[in-house]
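Following: one structure in structure tokens, then a few remarks.
Shown here: the complex without one of its protein chains, the others still in place.
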Amino acid sequence: MARLNWGMIGGGEGSQIGPAHRISAGLDGKFNFAASALDIDAAKGKAFAQTLGIEGDRAYGDWREMLAGEKDRADRVDLVTIATPNSTHFEIAKAFTEEGFHVLCEKPMTMTVAEAEELVKLAEAKGTILAVNYGYSGYSLVRHMRAMVARGDLGKVRLIKAEFAHGFHADEADADNPRVRWRYDPDLAGVSAQFADCGIHALHMASYVSGQEAETLSADFASGIPSRTLEDDAMLNIKMSGGARCRLWTSSIAIGRMHGLNIQVFGERGGLRWAQEQPNQLFWTPLNGRTEIIERGAGNLSPEADRASRVTIGHAEGMPLAFANIYLDLAEAISAHKHGRTADSAATQYPKAIDGLRSMAAIVAAVDSAKQQGVWVDARPPMLR
Amino acid sequence: MARLNWGMIGGGEGSQIGPAHRISAGLDGKFNFAASALDIDAAKGKAFAQTLGIEGDRAYGDWREMLAGEKDRADRVDLVTIATPNSTHFEIAKAFTEEGFHVLCEKPMTMTVAEAEELVKLAEAKGTILAVNYGYSGYSLVRHMRAMVARGDLGKVRLIKAEFAHGFHADEADADNPRVRWRYDPDLAGVSAQFADCGIHALHMASYVSGQEAETLSADFASGIPSRTLEDDAMLNIKMSGGARCRLWTSSIAIGRMHGLNIQVFGERGGLRWAQEQPNQLFWTPLNGRTEIIERGAGNLSPEADRASRVTIGHAEGMPLAFANIYLDLAEAISAHKHGRTADSAATQYPKAIDGLRSMAAIVAAVDSAKQQGVWVDARPPMLR
Amino acid sequence: MARLNWGMIGGGEGSQIGPAHRISAGLDGKFNFAASALDIDAAKGKAFAQTLGIEGDRAYGDWREMLAGEKDRADRVDLVTIATPNSTHFEIAKAFTEEGFHVLCEKPMTMTVAEAEELVKLAEAKGTILAVNYGYSGYSLVRHMRAMVARGDLGKVRLIKAEFAHGFHADEADADNPRVRWRYDPDLAGVSAQFADCGIHALHMASYVSGQEAETLSADFASGIPSRTLEDDAMLNIKMSGGARCRLWTSSIAIGRMHGLNIQVFGERGGLRWAQEQPNQLFWTPLNGRTEIIERGAGNLSPEADRASRVTIGHAEGMPLAFANIYLDLAEAISAHKHGRTADSAATQYPKAIDGLRSMAAIVAAVDSAKQQGVWVDARPPMLR
Partner (left out) sequence: MARLNWGMIGGGEGSQIGPAHRISAGLDGKFNFAASALDIDAAKGKAFAQTLGIEGDRAYGDWREMLAGEKDRADRVDLVTIATPNSTHFEIAKAFTEEGFHVLCEKPMTMTVAEAEELVKLAEAKGTILAVNYGYSGYSLVRHMRAMVARGDLGKVRLIKAEFAHGFHADEADADNPRVRWRYDPDLAGVSAQFADCGIHALHMASYVSGQEAETLSADFASGIPSRTLEDDAMLNIKMSGGARCRLWTSSIAIGRMHGLNIQVFGERGGLRWAQEQPNQLFWTPLNGRTEIIERGAGNLSPEADRASRVTIGHAEGMPLAFANIYLDLAEAISAHKHGRTADSAATQYPKAIDGLRSMAAIVAAVDSAKQQGVWVDARPPMLR
């Protein structure tokens, strides 16, 4: 398989998520980093692109330039990653999708549900891939959980406990720090802070693993640091499409928690527990049985898990390799698309525009519920009701 | 100090909690097991009492007989433990308190809030001790958490996460098993199942550790096994008296969880994490610092923790020793009472009737809220509003 | 069953191990604490005995007085615990055994192999019980490991890894502290410090669990604090009677380790891992299978484990309950002895004089080997060669 050409918008020098994308996209040698518009500052973006080995004429100053420059090339980029601030995702994703590019968009996909619906429809109309980077779904054992649920190991799923807790915004003295403050300011961050930023990963994972979608929800938001307008802690109860109840907690004031993205799934025939901080072990307890430790790389897991596993058992794989699995999937999907063949079914596990849409609807619903003292509200996007 | 005389009602042969009380009361040699009415079956209770070394004339057939037999003895029991089924607690506790006995009552203290208020007032009027067995509060490191919060190590407490999850009622095939079924039948179990039985321990601990009481709450109840009328899973959001938000989850269908009574307390200046299944380690993270592991028995902990610790560091202490700390406290309190002196202040940490009352009010409130889709309700007992 | 009478020598106020014995002996209500000679200071010992509820005439001033006072009583003590300093164990154990008392002796049983052999023979001749307090063998899951090995779950045991590591003697500034210094002074402590004091527990456990005895060994001793004559760190390789190799490490300078008494047993068909600091979980990996977590109290374990388990699953049991299992065994064994019946076979698991003898021989062998740069030496007591 020849390497695919890859382009990146945002993720400039010093950005938080940029390096992770470059590591992940490059890791399996499927993508050649060919074009970019890395920075809000065109000159800085071009200079940085050079250090990353991008040819001068494809180190664009901004995304419009890049779209113009790429769209008619024979060797145009096969995939564009959008890693700019949230408010720009929609227009960039829309513009590239319209020109038939495949896109991997950082989360959140858009700022509104309407925009998200528009993108979903557009990508469908264009027949292009529009993926959203819920990157934690790339972990081998997350995929194994999903496969276990799908093949019925747990029976009907009754209950999902999901959390994403950290304590890095707990310092009141830091509340004025611009790096932190904007996140809790509705003018800059939108309607939700901690749930939209972190909790949504937990919700995506709950759906991803259980195969059930949020239908209605009740939310309680709190601001542990009282000067904050937006929530730094939130609890949701969610009724899922398959009948499960999901209980989701997220916090940024939980001092001592790192990036505690944890999930527990309880069904009729067993329970699963997994924690992002120790991602190479999965705890499985069959009904009336003993807890078993499932090791990543054990070799006899589901095809989905095996595909998402690279190094031998007992050797930790971490977050960059999970992210890389999203790119690995996309390489297969794009390649299949290009050659008009069907993609390997185990490689269709990446999060899609529809997931981005569902997340947007859930965020809006949670805010709505929280404002009304936790009244239950519909969590589905209008077009899926 | 001469040994105190101790009596027990309920906790007969084969009962679940009886042996724990006998181990705990006997453990420090403070109490002499002198009288009992152990079983609903008088003959069985007497026979069993004999094997436990109770003198024949004090192995009573039932509690009324015991009350009559004991009340006028010079060496009458100094403390009566009530470990009978819930519905009998009120009348037994009332009868013994009226005659001036000190009482340790199993939880729940009563079946109604009104009964609980009556007992609180009665014990106050009589000047007797009426303790309630939230035995997990006896753990050394639980007391250390409480001391840390009280002395300000955490600053203001913002958030409490409490859970009590197990999976031992998850088997649908077992739902008809009489040993399990009665617990989910409102006629036998009352208004709440899992929250009243287990979740209430987590709520007690949240209050115990934080020094804050439940003020209002919103509850979501679920029945993972649909044939159940009462809840086997519950989630509560609780606004606490000192401004903290408490998020409490309890479940009996969480396959793979043992008796996961866990608590996390997050304040302005640090966070604490503790789990009942590994009770000899406490995780403390000061704001902007590293997580530290506090070991039970380290010797430089709070006086409350030191008092509740018996064996050298590195040697696990378990639940029976936690329970025994309740008895150790009571021995000191009763002895002080007897001799008209003030009890050692570190020995007043046992859970009291007022806690039993608050629990009853919270259970009623939770049921009430859950029936109304999670509307926020007052969680305080009427007499404390 | 009527309570047995119990007596204690040593373990006075402020002693390290005394309280653990009293808690453990009293815990199940099988023993009545009837007589004592608790302290090297007769007056202190008597006064303390009073506070523990011993009748005045049985609060003896020293063990000779106690022997004289007890030996002809009808209600004489059924069991004598010896918890005095090491150098006195032999003469006390010998004197009481000669008079037909059952004895539980603290470890090490004697100061020399010859003394130990004498005691073994004497107890055999007298037909009395002479137990030695390797109390960690009382843990429920330790007994389960032993049962698993015995019934063949592991196949032939190939390898045993045992450790007992702590860091409480690591402070050079403390090396002159008399509380610590005597332990490394051959005049006071004998031929070995850390191995004789702690490592020997690990060796006992290795034998206890595997059912194999030390045959030959090679030892390497080190003094991390150079001023010490005796070792504060030791490593042994041991060839066991059933063909297994045992690798045993013990240390008192391992800062950060608490009382890390850990054991791993690897056989043809599976491996076991257990740690004293988290004693309620046992990790079992069948060959080519997944690691399973065996919980104490699961209810379907071996009869030996079930017998040694008191509280419900998910509720930690700690060291005092392990110790108490030694007493529980002894109660059954003594009672059977008294009534001329056969003891419950699951109650014969307590460590015996022969184990005390084997330990003495192993200590002497280890010292011998270490002095000769790790040459392999016979580890068996002469009478068992």
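Order as written gives the chain letters A, B and C; numbering starts at 1 within each chain.
Note that in this section a contact is a pair of C-beta atoms (placed from the backbone, for glycine too) under 8 Å apart; a residue touches a chain by one contact, two chains touch by 3 or more.
Computed from a predicted structure; not experimentally measured.
Of the candidate positions C:Lys44, C:Lys126, C:Arg245 or C:His337, contact with the hidden chain is made by C:Arg245.
Check A:Asn237, A:Thr250 or A:Asn280 against the missing chain and you find that the one touching it is A:Asn280.
Among the residues C:Glu55, C:Asp75, C:Glu124 or C:Asp171, only C:Asp171 touches the chain that is left out of the figure. Listed here are the chain A residues that touch the chain not shown: 1-3, 16, 19-20, 22-23, 26-29, 32-33, 51-53, 166, 258-260, 276-280, 295, 310-321. Taking the whole complex into account, chain B touches the unshown chain at residues 290-295, 298.
One chain is missing from the display, and on chain C it is touched by residues 158-159, 161, 167, 170-172, 218, 220, 222, 224-225, 233, 235, 237, 245, 247, 249, 251, 253-257, 264, 266-268, 270-273, 283-288, 291, 373-376.
Assume only the chains that are shown with their structure count from here on.
Per-chain CA centroids place chain B at a distance of 35 Å from chain C.
Chain A and chain C have Cα centroids separated by 55 Å.
Averaged C-alpha coordinates put the centre of chain A at 43 Å from the centre of chain B. For chain C, the set of residues touching two or more other chains reads 295.
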